[in-house]
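All protein chains of the complex are present and in place, except for one that has been dropped.
For clarity, chains are labelled A and B in written order, and residue numbers in each chain start from 1.
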Amino acid sequence: MKQGISRRDLSLGAVSAGALSALAWSPSAWSQAAKQTPFTIVINNSPWFDGFRKVVEAYEADTGNKVNLDVNPFGGSLEKQRASVRTKDGMFDLLIMNGLYYQEFYHGGFLTPLNEIDPGFKLDPQMVRYDNTVYWNEATKSHDPAGKLMSVPVNGNIPLLYYRADLYEENKLKVPETWDELLANAKKLHNPPKIYGIVQRGARGAPNDVSYDWWPYLNSFNGNLFRNEAKGDFTITINSPEAKAALDFYLRMAKEAGHPQTGGLAQAQIIQNLVTGKAAHALLVIAAWSQMDDPAKSAVVGKLNAAKVPHGPNGKPSPVLGHWLAGIPKNVPKARQTAALAFLNWFQTRGSQVKYLQAGSPPVRQDVLSDQALWKDPKNRWMAAMAESSSYTRLMWSIPEGAQIGDVLELRLNQAVIGELTSSKALNMIADESHAILVRSGYKTGKIAPLA
Amino acid sequence: MNLSKPVSELFWRRLALTPAVGIFVLLSLLPLANLIAMSVHEISWQNGHSVWTFIGTSHYERLLDDGLLKKGFFNTIIFSVIGVTIQIILGFLLAWGVSRISRGRVLYRTIFILPILVPGILIGAIWKLMLNYDFGLVNGLIGLLSVQPIDWLGTASLALPSVILVDIWHWTPFCFLLLLAGFESLPQELHEAALIDGVTAWTELRYIYIPIMKPVIVVTFLFRFMTSLKVFDEIYLLTGGGPGSSTEVISYTIYRTFFTQDQMGYGSAMSVAVLFAIALMMVLGFSMSRYKVQGV
Partner (left out) sequence: MKINKKNLSIEHFFLILVACFVLVPFIWIVAAGFKTQISLLQGEIFFTPNLASFREVLFSKTTEFFSNAWNSTVIAVISTFLIVFSATLGGYAVERMQCPRWLIHTLLGWSVVFHMIPPITLVAAWFPIYRELRLDNTYSGMVLAHMALHLPMALWLMANFIHDVPIELEEAARIDGCSTPYLIWKIIVPLIAPGLAATAILMFIFSWNEFTVALNMTAKQTSTVPVAIAKFAQGYEIKYGEMAATAALALIPALLFLLLGQRHIVKGLTTGALK
C-alpha cells in the first residue's frame, strides 16, 4: 500500500510553511537546506521508528543529503549513546534520548546547545515543548524556558486511556473524566475471567512499569515527589496524605475491577490483554497504538479508542512524559553537527510532520495534532485526546539521580501492589530511601512527617 | 620423572602459552584494575568530562547496608545451587543413557543439545509467554487436567522456582555435552567390564562410573555453577527481579546500579565485592575437590 503524500504536496507544504513563517524566522534557517555531510542518528527500534525512518528517507530524497541510522533495542540505545559521548570523538551525531534518561546528558554537559551550532535556529512555535524539557539553564540546572535550547522533540509519547468503544456503545457508557468515573465504568465491564475491567502495570519494571503507570494518579491527586523541583527545592513529599490517597485509589482499582495478578503485569502484558480483548481499559502510551488496528496483531481491530487520562480532585489530568528528544553531542565535528541540525530543521516543518503522521508516528507539532481535518480519518481517532493532553504533560523528574529513585519506586510500589507492604509503609520507605539518595548526591532536600 | 629439556622445549612452552597470556593481560587485567580504581571513587560528569573524587571505602561500607544486595546474593546462591545440582544430575543421567544405547545416539545427542542453541533473549521472551497467566501454554496444559491457572511468575513464592525451571531447560545441554564427552573418553574395557553378569545398573553407576567420572563432574559443576552465578538474561526477561525482590539476583542488581542508574563507583564496588566473595568460594571448592580427586 503506497503511503504518504506525493513529493509535490510535500514541496508545496514546505514552501507555504516557509512563506508563512518567513516573518518570524531568520533567513539562515532555510539556507541550511544546502548540501550537508552525511551524519549518523542513533535511535531505538519501536513501532514509531518505522515512521521516523520513512521521514528520514523523505529528507534524503528531498535534499540529496545522506543520513545513517544506527538502530538498537530499547535499552541498548542508551548504552551506546553514553559510550559515544564519553569518548574523545563520538560515533553518533544525533542522539535520540528518552524522557527517562536524557537527564544525564543535560546534566553531564555532553550536548551542544543548538544555537551554538546555528545562532539563527529557532524551534518552531508549533512544536510541543513537553514540559519545557527542550530548554536547559546550566546555572540553575533546570528546564527554564529562558534557558538554552538543547533538543528537538521527535516523539511525544504519553499515556492515554485506551478503552473499548464498542462495549461503551453497548452499555451506553460515557467517556470518564475523573478516576471515580473510570472506576465505575471499569466495574460495570468487569467480568473475569472473560474480560477485566482494567489492567494496570503493577510489575516491578526495568526500567519502570508500576511507577510510570501510577504517576498520573499521583499528580492529579495533587501529590508530588519533590516539593518544588523548578525552584530547586527537593524536599521529598512522596509520603504525603495526597500521595497516599492516590496509591490507595490505584490499589482499589486493581482490587475491584482489575487483573487478579496485577503485580506481575508489565507493559507487554497490558498490550497482550488489550489486543486479545481481555481488557476493557488500560493506561497505555500512544506509541503502542499502531498494533491495535493491525489484524495480524490484534483481535479487537477498530474496537478501541483513546481518551485523555482521567484527573483527580485537582481537576487536571497529568499524563506523564515518556517522550523522545533529539540532541547533538559536543564531541563530533562541526560539519556533522550542522548536518544534524539541518535535518531537525526540516523535520519540524508542517509538511514533514504530516508525512510523519501518515507514516504511522504521532506528530510533535500542535497544529498537526489539532487539525480537525486529520481527525476525520478513523485511523487517527486517538489524535483528539493527544492534542488535548499536550498542555498537561508532566515530567517525572529532571535529575539524573531520578534513575535511582525510580528503582526504589518500582520495588516499593510493586510490593504494595502484591500486598507485601501497606500503602503507608511503602510510601514512607520510598521517602526515606529517596531522601538518602539525594543527600548522598548533595541536593538541598528534606523530609516531611511520615504517614501514620 | 624427568622429561629432558632442550632449548626447543622451553621455546615451545613459551609459544604454547603466549596467545592465552597475551589476551588475558590486555583484555582482562585492565578492566579489573579499572573496576577497582572506580570502586574507591565517586564519579560524576560535568561539561562532558568525568570528575573522579576519591572517597576511600565509602562505597564498600554502603554495601554492607544494602538489603537488596544481600537478598540478591541469597537468591543467587539458592538459584545456582539448586539449579546446577539438578542440571548435573539430569545431564549425567542423560549422558550415561546415551552412552549405553546403540541406536539413535546421534538423534538423542542433537535433541538434548538444542536448548543452548537458542539465544537467551528468545528463550526468555517465549518462556515468558508460555508461563503467562491468561494465555500461557503451561496453564493451558494444566487446564486440561482441570487445574486452575497459576501465576508462575507473578507469585512471590513461585517466581524463583519457575526461573530455575527455565534455567534447567536452557543449560542442562551444557552439562550433558561435557559429561557425554567424559563418558566417551572412558576406555573401552570399562564399558565391557560393566556388562558382566549380575551387575545392576545402580551398582555400575555407584562403583564404576561415578568414581571414574568424578573429575569431569567436578569441572562441569564448577563451570556451570560459575556461569550460573552470573545469571542475568532469564531474570531480566522473565521477572525483572520481582515480584518484590523474590527473584533479585546479583547480576541484575549490578546491572541496574552500574548501567540504569549510572552509579559507576558504587557499581564497581559491588562488582569487586561479589568477585571477591565468589573467588573465595571457588578457592574453598577447589581445594576441597583436590582432596577427592587425585593428582590435579
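Please note the rule applied: contacts are C-beta pairs under 8 Å (C-beta built on N, C-alpha and C of every residue); 3 or more make two chains touch, one makes a residue touch a chain.
Computed from a predicted structure; not experimentally measured.
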*asked:* For the chain not shown, which residue from A:S211, A:S298 or A:S389 touches it across the whole complex?
replied: A:S298
*Given B:I78, B:A125 or B:L205, the one touching the chain that is not displayed*: B:A125
*If the missing chain were put back, which residues of subunit B would it touch?*
1, 3, 5, 8-9, 12-13, 15-17, 19-21, 23-24, 26-28, 30-32, 34-35, 90, 93-94, 97-98, 100-102, 106, 108-123, 125-127, 129-130, 132, 135-137, 140, 169, 174, 177-178, 180-182, 184-185, 192, 195-197, 201, 215-216, 219, 222-223, 226-227, 229-230, 232, 251, 254-255, 258-259, 264, 267-268, 271, 274-275, 278-279, 282-283, 286, 296
*What is the set of subunit A residues that contact the non-displayed chain in the whole complex?*
44-49, 53, 68, 70-74, 76, 79-80, 83, 86-89, 91, 267-268, 271-272, 275-276, 285, 287-288, 291, 295-299
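The rule is simple: only the chains that are shown with their structure count from here on.
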_Whole-Å gap separating subunit A and subunit B, where each centre is the average of the chain's CA atoms_ = 38
*Which bits of subunit A are touching subunit B when the two form their complex?*
78-79, 82, 85-86, 104, 107-110, 193, 203-207, 209, 260-261, 263-266, 268-269, 272-273, 276, 278, 330-331, 400, 403-404, 407, 411, 414-415, 418, 420
*Okay, in this complex, where on subunit B does subunit A touch?*
44-50, 68, 128, 132-135, 151, 153-156, 236, 239-245, 256, 259-263
